[in-house]
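Of the protein chains in this complex, all but one are displayed in their positions.
Chain lettering (A and B) follows the sequence in which the chains are written, and residue indices restart at 1 in each chain.
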Amino acid sequence: MSDVLRRIEIPIALTIIATLLQVIPYYFEIPALESAANTASNGVLLIVACATFVGVISIIQVHGKRIQRQSEGWYYSLLVIGLSVIMALTGLPFPEAGLGVNNSIYNWLFINVQTPLGGTMYSIIAFFITSAAFRAFRARNLEASIILVAGTIMVMGNAPLLTNYFPFIADVSLWIRSVPNLATMRGVMIGGALGSIALAVRTLMGIERGYLRGGGEE
Amino acid sequence: MSVWQKINKLDRRYTYLLAWIFVLFPLLNPLGLPIPISPDAHAWYDYVENEINDGDVVLFTPMYGVSGMPELFPMTVATMKHLLTKDVQIVVVSFWNQGPLVFNTLLTQVDPADYGYVYGEDWIRLGYIPGSETAMGSFAANIHTTVSADYVEGRSLDSFPMMADIQQGEDIDVIVSIETGTPGTPEWMRQFNAPFGTPQITGCIGVSVSGMIPYLQSGQLQALMPGLTVSAEYEILLNKPGLAVAGVDAVSTSHVYVTLLVIVGNLAYFMTREDN
Partner (left out) sequence: MVDIAIWTAVFFTLGIYSILYRENPWFRIAESCYLGVAVGYAVGQDLKYIRDQWGGQWSSSAGMMLLFAIVMIIGIFWYARFNKEYFYLYRWPLALVVGTGIGAALRTVIFSQFLAQITSQANTPFFVAGDMVGTINNILIQIMVPSVLLYFWFTGEIRESAPMKVVEKIARYTMMAGFGSAYGYTVLTRYSLFIGRAQFLLGIPPNPADSRMAFIVIAFVMLATMIGYDMFMKKE
């Protein structure tokens, strides 16, 4: 029995059914199918929400091993596990017990730890971009020169100090955004749409199985 | 070693230090630099002011987390303040799990009650819905089954009179999406604009702007607010200068700094190219 359940055809069939259940009611007016599709998609939202502990368990696995082996930097892993467990426990949906999204510890950690860390983590890229602008952004050939000039004009166009005294910079940067950038992104978008349709068809035909890999099996 | 060679070999930490100086200085000593108003800011302001009519149902969606707050929060606050001056029905929902807490932060600065808005009658919070684009599609198909209870009071949506006529995506008159990535405008386009033709305005981080331009040019997007500079211009149009205006001097100086670095770096490259 378990050999039958292990067959890759089962998840492929589930994918196909789930896809068709979303697509067919959109194009054909079949009330029963529409109702089933709505219930199915609501059910999928719950399935997605159920995966919430996967990250916590993975973290505990990886960092727990580090603590166990006392690898380099293992004490930092204590912080990782400790905080993820605290957030997970205080966030449990039991408002009667004072837990949940309104729990004071949960909110304190979000406002005073998550918020500054999240905002700062992505902002350090500003410095790396600055360093790259100085050390790597070179007009080595014509194409590099085009990207350099376009990029520099866009940077200047976002500086009110420059656009106020040199309005033509704003006009040129708007032109770059509205013409070559539009052309690039429109081409990418149309190509991407066709590519995503092709990928979806391949998935529906069971040819594309990349998302099902893992576990040491096919 | 010539000056240009020294510049070429400059420790990158000096560039970091200069970046700090170019940003901190105008924040500590505001330069009061003039801020020209761009067409983007005018378009956004005009749309909210003239195209969103009294009685419209506005879906207000902070689609970002703490990582995008510094750039997007000013425009979120300003747009909310602008919407609250009108007589619309505001439905707040997010498909990013940090969206509700971002909105909590907004409520510490903007109280809808100050504008005469009553919770449950004029505006409502539906919280976070997991599932990305699937959630958006489900929301468009049937709001009341996708979201069983409101985020604040935990009551069934059917118990709120304002939700009686807001059942599905068709009932939304305009979407205001402030976003930083996926799910975002492409997903809104697929789940709301394509089936229902729902108008949308999008405020986004600079990184996302390039991808929004085709939607803007095709008319699928009615207005676009690309980043902090245009947020500052919008605050000026609203006559409510806030964090964006406070930060725009630093935007100017930092961008001048990057421009200078590119120029100096390339000069050093060309001057030392033969030596190398």
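Keep this in mind: contacts are C-beta pairs under 8 Å (C-beta built on N, C-alpha and C of every residue); 3 or more make two chains touch, one makes a residue touch a chain.
Since the structure is predicted, the reported quantities are computational estimates derived from the model, not experimental observations.
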Problem - For chain B, residues in touch with the removed chain - result: 13, 16, 19, 23-24, 27-28, 67-71, 73, 97-98, 100, 109, 127-130, 132-134, 136-137, 145, 147-149, 154, 156, 186-187, 189-191, 193-195, 205-207, 209-210, 214, 217-220, 226-229, 243, 246-247, 250-251, 254-255, 258
Fill in the blank from the handout: Residues on chain A facing the left-out chain by the touch rule are 5-6, 8, 10-12, 14-23, 26-27, 39-57, 59, 61, 73, 76-77, 79-88, 90-93, 100-101, 103, 106, 108-127, 129, 133, 142-144, 146-155, 157-158, 173, 175-194, 196-197, 200, 203-204, 211-212, 214-217
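Definition applied: only the chains that are shown with their structure count from here on.
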Problem - Computed distance of Cα centres, chain B from chain A, in Å - result: 18
Completion exercise
In the complex, the residues of chain B that touch chain A are 10, 12, 15-16, 19, 33-36, 38-39, 65-70, 98, 100-101, 105, 129-132, 134-135, 137-138, 141-142, 145-146, 195, 206, 209-211, 213-214, 217, 227, 229, 232, 248-249, 251-259, 261-266, 269
Practice task
Name, in rising order, each residue of chain A that touches chain B in their complex.
Solution key: 22, 26, 37-39, 41-42, 44-45, 48-49, 101, 107, 110-111, 114-115, 117-119, 121-123, 126-127, 129-131, 133-135, 137-139, 148, 151-152, 155-156, 158-164, 167, 170, 174, 177-178, 181-182, 184-186, 189
